[in-house]
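Please read the structure below before turning to the comments.
In this view, the complex is presented without one of its protein chains, the others remaining in place.
Presenting subunit A:
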Amino acid sequence: MGDKKLATLVIAEHDNKSVSVDTLRTINAATEIMSENKQVEITVLVIGFHCESVVESIRHISAVSNVLVVNSDVYQHLLAENVSALIVHVCKEHIGNDYSHILAPATTFGKNITPRVAALLDVGQLSDVIGIESPDVVIRPIYAGNALVRVKSNDEIKVMTIRSAAFDAITTNDSVEPPHAFCIEMNRLDNYILAESSEFVSQQKVVSARPELPAASVVISGGRGLGSKEGFELVEQLADKLGGAIGASRAAVDAGFVSNDLQVGQTGKIVAPDLYIAVGISGAIQHLAGMKDSKVIVAINSDPEAPIFQIADYGLVGDLFEIMPELIRSV
């Protein structure tokens, strides 16, 4: 470790309008990096294009001491090639900042960019961190969450991605203008870094009025047992009744019931809501990895032997097509 000064840089994820809940959870994780019982200074880097509202909300987080803003259409689509180079540039060149920790949310955005940053800095990365013990010791899950590992990083710069489900979101306080928060417009970088050899072509986002999966306090997930796209509508109706998000098992996604960004599991999204209702999901290891830290788990399945019942707080065996309409009526 040496006597390097400790300072944390958090890479913000946003859509140029609002900051993502995963970023707020990452900032909260950053507050747990303590040196001599004092919180290590946190700087948030916002890379985007016309993202003033994002910066404004981050300025209202009292734990954040600096906000750095890079505003250019060059970074509109956040391609890994130039964004990672920019982050390294900020770490090495910008106003003498010398960061000991670089944190990003373990979302597809963070997973895409952060290892590239680590390799450019010639350091390792700690993925999907769920606990921070000290400035250089963290806990992370391995084997689809079936084991946890305590890891010590010997790198000068600790690069981490933070698993959202393991941390609460930090609160933004609109009424208080923290005096210590200031913005540095980096509009005039010597020259913007162009993405070499890669270009953005298109994006197809699924538009939904329901809450985002990682942020929802209630998640209703459907599996193969629902039998069809039409059967899956029962899950949607229950979610709407409870104000929850919908999720799915891989089987339901592969069968075409729902789009694959709703998949919960090791290879999909990791969620930990207050209430997780699994409908027609057997409970394969890969699925459990994505939801077994939910506070209350309810399983509804026609097969009494389904593994999901071994971790459910409340289990109900029966015909989904009889149970679900009754449940929708009675909540």
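One rule holds in what follows: contacts are C-beta pairs under 8 Å (C-beta built on N, C-alpha and C of every residue); 3 or more make two chains touch, one makes a residue touch a chain; residues count from 1.
Please note the rule applied: contacts and distances are computed from a predicted model.
**Q** Can you match the unshown chain of the complex to its UniProt protein name from these: "Na+/H+ antiporter subunit E", "1,2-phenylacetyl-CoA epoxidase subunit PaaA", "Ubiquinol-cytochrome c reductase iron-sulfur subunit" or "Electron transfer flavoprotein subunit beta"?
**A** When "Na+/H+ antiporter subunit E", "1,2-phenylacetyl-CoA epoxidase subunit PaaA", "Ubiquinol-cytochrome c reductase iron-sulfur subunit" or "Electron transfer flavoprotein subunit beta" are compared with UniProt, the left-out chain turns out to be "Electron transfer flavoprotein subunit beta".
**Q** For the chain not shown, which residue from A:A30, A:L45, A:I58 or A:L79 touches it across the whole complex?
**A** A:L79
**Q** Just checking the interface: what residues of subunit A touch the absent partner chain?
**A** Its contact residues with the unshown chain are 77, 79-81, 84, 107-109, 111-120, 122-128, 137, 140-155, 195-206, 218, 242, 250, 254, 259-261, 266-267, 269, 274-275, 285-286, 292, 295-298, 309-317, 323, 326-327, 330-331.
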